[in-house]
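Working notes, beginning with the structure itself.
Heads up, one of the protein chains got dropped from this complex, but the rest are sitting where they should.
Chains here go by letter, A, B and C, matching the order in which they are written, and residues are numbered from 1 within each.
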Amino acid sequence: MKHSVDLEKYQIRTDLAIESIKNIDDISEEIIEDDIKITKVIIDEKISKEINKKKGNYVTIEFLDITDSYNYEKVKNIFVREFKKFLNLLNIKKDDSCLIIGLGNSKSTPDSLGPLVINNVLVTNHLFELDELDKDYRRVSVFCPGVMGQTGLETSDIITTIVGKFKPDFVIIIDALASQSIDRVNKTIQMTDSGIHPGSGVGNSRKEISFETLHIPCLAIGIPTVVDAITIVSDTINYMHKHYTYSKLNINNPLNKLIAYPNYLNEKITLNKKDKETLLGIVGTLDDSEIKQLLFEVLTPIGYNMMVTPKEVDFLVEKLSLLIGNGLNESLHNI
Amino acid sequence: MKHSVDLEKYQIRTDLAIESIKNIDDISEEIIEDDIKITKVIIDEKISKEINKKKGNYVTIEFLDITDSYNYEKVKNIFVREFKKFLNLLNIKKDDSCLIIGLGNSKSTPDSLGPLVINNVLVTNHLFELDELDKDYRRVSVFCPGVMGQTGLETSDIITTIVGKFKPDFVIIIDALASQSIDRVNKTIQMTDSGIHPGSGVGNSRKEISFETLHIPCLAIGIPTVVDAITIVSDTINYMHKHYTYSKLNINNPLNKLIAYPNYLNEKITLNKKDKETLLGIVGTLDDSEIKQLLFEVLTPIGYNMMVTPKEVDFLVEKLSLLIGNGLNESLHNI
Amino acid sequence: MKHSVDLEKYQIRTDLAIESIKNIDDISEEIIEDDIKITKVIIDEKISKEINKKKGNYVTIEFLDITDSYNYEKVKNIFVREFKKFLNLLNIKKDDSCLIIGLGNSKSTPDSLGPLVINNVLVTNHLFELDELDKDYRRVSVFCPGVMGQTGLETSDIITTIVGKFKPDFVIIIDALASQSIDRVNKTIQMTDSGIHPGSGVGNSRKEISFETLHIPCLAIGIPTVVDAITIVSDTINYMHKHYTYSKLNINNPLNKLIAYPNYLNEKITLNKKDKETLLGIVGTLDDSEIKQLLFEVLTPIGYNMMVTPKEVDFLVEKLSLLIGNGLNESLHNI
Partner (left out) sequence: MKHSVDLEKYQIRTDLAIESIKNIDDISEEIIEDDIKITKVIIDEKISKEINKKKGNYVTIEFLDITDSYNYEKVKNIFVREFKKFLNLLNIKKDDSCLIIGLGNSKSTPDSLGPLVINNVLVTNHLFELDELDKDYRRVSVFCPGVMGQTGLETSDIITTIVGKFKPDFVIIIDALASQSIDRVNKTIQMTDSGIHPGSGVGNSRKEISFETLHIPCLAIGIPTVVDAITIVSDTINYMHKHYTYSKLNINNPLNKLIAYPNYLNEKITLNKKDKETLLGIVGTLDDSEIKQLLFEVLTPIGYNMMVTPKEVDFLVEKLSLLIGNGLNESLHNI
């Protein structure tokens, strides 16, 4: 599997901090509420260099389903609670004015989260001039800069310029992200005070938008809506390994005579390298990042390392943007 | 890998005839024009039983890109030529009236091909009453029945009823399909006189719409817009095999010192089972359908056998529906 | 003002019963709740012939504003109460199945009320097959037939056919209407058991959809979203008359030194024909229907008798369709 020339390395396309950190358990705090998992990570200077991820606080909310209205409410309430904590942490005051920026392309469903959230946000800034609002409301303005493929303009430059002109006290940036795991797509909300790199998750590095570039607190909220083919295949290879081990252990389990397809992920199984090699040959000898590098070399030259999104993307992105929009309204105003 | 209970079998989720037939080369006629491949298959009674696919004529147009306007024209012209042949084959006369049915859900991008094509179709039926059209036009009416999840009604019943009432001389049905191959998604148009099973490609069997049920010629035009995770993984396993063999053969090829990622698919390579086993262990010993069955058992119980669509789906479906709409206008009228 | 040839008469373009009846006070019952007016009219055989309006029960809810969430709730609650009374009146049972039909063109904002309401309706019919719903739900299915300009097909024929096939116990039809009064546009909901004539309000008579044609109860809900230029001008002529009389009476009223533009409509003023003639010459001698006939003769030959809609139509139609959709859900199910 050696190559005679230096190859470009597979760049992990993720915007989620919890996916960048190998020994995540050492540095994170995890809470489970019903079937919702909340993970808090602080990335300091040292870890930041190790994993090439900006230092800052990261809170991740993972959930199973929000199409049901009961689950929707549960996830939204956790979002509001955690987002308010973030506002406190950053010392945002009750009267601080806020600019919410919806990144992404409103014409491309998997990339339209930002603009869709903006549609659901209560805009108040211009009403303050008219003295129409009472003390329960904060000044909120919004902005959708579009994407470079639409405007021809560098998105981060648009944002820096607008922030420089209107001088909000803090900004909130909403963006659709890429994930490194099938099971997080449309099922994870990340919030962070480390800002954002527009398009970095999907492979186009653009200039950073953060406290360092804007000089005001810069909260980013993201939801992964796409995943690449490499991720789907490498995830599946790991599931094959677990499934093989589970099947070997349970071949005589009478339960399996009743349940055709047990959910082996729910079981605590000790995996060993030997099984992986038996099942998967040379591929079974590679570690995760080697497998991804191999898949990159296999899929990229033939043009099949696509970014994909579940076919239900329209309904999910609509529901998620409603959740974030309403969650922001509850967090930012006293309503 | 044995299971102690009888398992549900993996149902291949494809609507493409060329993907259902194993020894496709024996029964098909293939033409290559530039980089566009046209495949014609006649499925007779005998083959129909073998592959569980309705008998009839199938023409498939495979292409690489239609976002470029030059390629768009080329593909559209081939579509018009092949579709007119189909009209002749079915003995459709110049004055026969046509009802075009756009299947699918206009609110779900990957499933919106049918309704979007309808938007681009020239509707003339009502103008004939007013005597406003000259002889170059055919009577065309259109109809979008929606999907059962929207309407609560069985789609095939709606169609049968409407056809029974308005009595067109023939119908054309447009639908988004599922593919069994990554490289056909949004890059293949299938036309057939065998009718359609709404939703069959994505796993919900509904009642058939065909000459047998409608008693008039029933042309179906479909484009695969989704693929399942099993397909992505099993395709990739085959690519890994080819890539491995190619790399072994070319390890000392000086060319590879220059080209980091050669497109190994372009090369004629003789694959052997031995290599596959070395590379992929037990998995390498399985044939294609066994691998898919295994992946079905691995991914289904944990809920990860998603249907996915490329993230550019909005632009592609829009462009494809323009092509089919304009292609139909040119084929049906003398314009 | 005589014409030497027999002229086509101005057809009043209204779908509202309360606008068709001259001496409306004699035959109607009117309730005012806050600033919402509810009018009930029963048109019997005799009146039906006089005013060329189908016999049946008509309930009209007139309101000022539903963009405010407080008013929205108030109007919705009245809608639910009145609609449930209608269901009782027609002897609709708790378990009777319902087909809701959204008339109109989803691509034309002022005509999109029907399709938009359908988007907000809870569809349950297909879930009954799966035994997924409890006793609080009724079978509801929905259907949007499109308009003839889109489909080329006669809308009433589509509906009759679909109803004949699926045999619901009753139907509800939603449509955007035309009004004969500026102040009712987007501010009036009419419900009736007399059915509907698609497009009749805007001048294209199509076949009736009613108990007589469908043989099941047929409730129609309509909101006027358009008004013609003749209406705007003739309404204004009447306002000029009132304004003139009011100004004459109040020329020395000291209040008018404070209020530049008093709302003269709120005042009880006795109008007289003399004033109208002084103010408006020959035009002032004509009665309402003569003025409309004159305006028809003035505006029609030069192509300016347009149907218009307020420029805020997108927001209003969206809000109104949410109200009707949610109101129907509350009325039809036990939720």
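Simple rule for what comes next: a contact is a pair of C-beta atoms (placed from the backbone, for glycine too) under 8 Å apart; a residue touches a chain by one contact, two chains touch by 3 or more.
Since we're looking at a predicted model, the values are computed, not measured.
Undergrad: So which of the visible chains would the left-out chain be touching?
TA: Answer for the hidden chain's contacts among shown chains: A, C.
Undergrad: Among the options C:Thr236, C:Asn272, C:Ser289 or C:Asn334, which residue touches the chain absent from this view?
TA: Residue touching the chain left out of view: C:Thr236.
Undergrad: Among C:Asp96, C:Glu277 or C:Glu290, single out the residue that touches the unshown chain.
TA: Checking each option in C:Asp96, C:Glu277 or C:Glu290, the one touching the absent chain turns out to be C:Glu277.
Undergrad: Which of A:Lys46, A:Lys135 or A:Lys165 touches the chain that is not shown?
TA: Final answer for the missing-chain contact: A:Lys165.
Undergrad: What residue numbers in chain C mark contact with the hidden partner chain?
TA: 1-8, 107-111, 182-183, 202, 226, 229, 232-233, 235-236, 239-240, 243-244, 247, 251, 256-258, 260-265, 277-284, 294-295, 297-302, 304, 306-315
Undergrad: Please output the residues of chain A touching the missing chain, sorted low to high.
TA: 107, 119, 123-127, 139-144, 146, 148-153, 157-158, 161-162, 164-166
Simple rule for what comes next: only the chains that are shown with their structure count from here on.
Undergrad: So how do the chains connect up here, line, ring, star, complete, or something else (other)?
TA: line
Undergrad: Provide the C-alpha centroid distance between chain A and chain C, rounded to the nearest whole angstrom.
TA: 48
Undergrad: Could you put a whole-Å number on the gap between the CA centroids of chain A and chain B?
TA: 33
Undergrad: Which residues does chain A have that touch at least 2 chains other than itself?
TA: none
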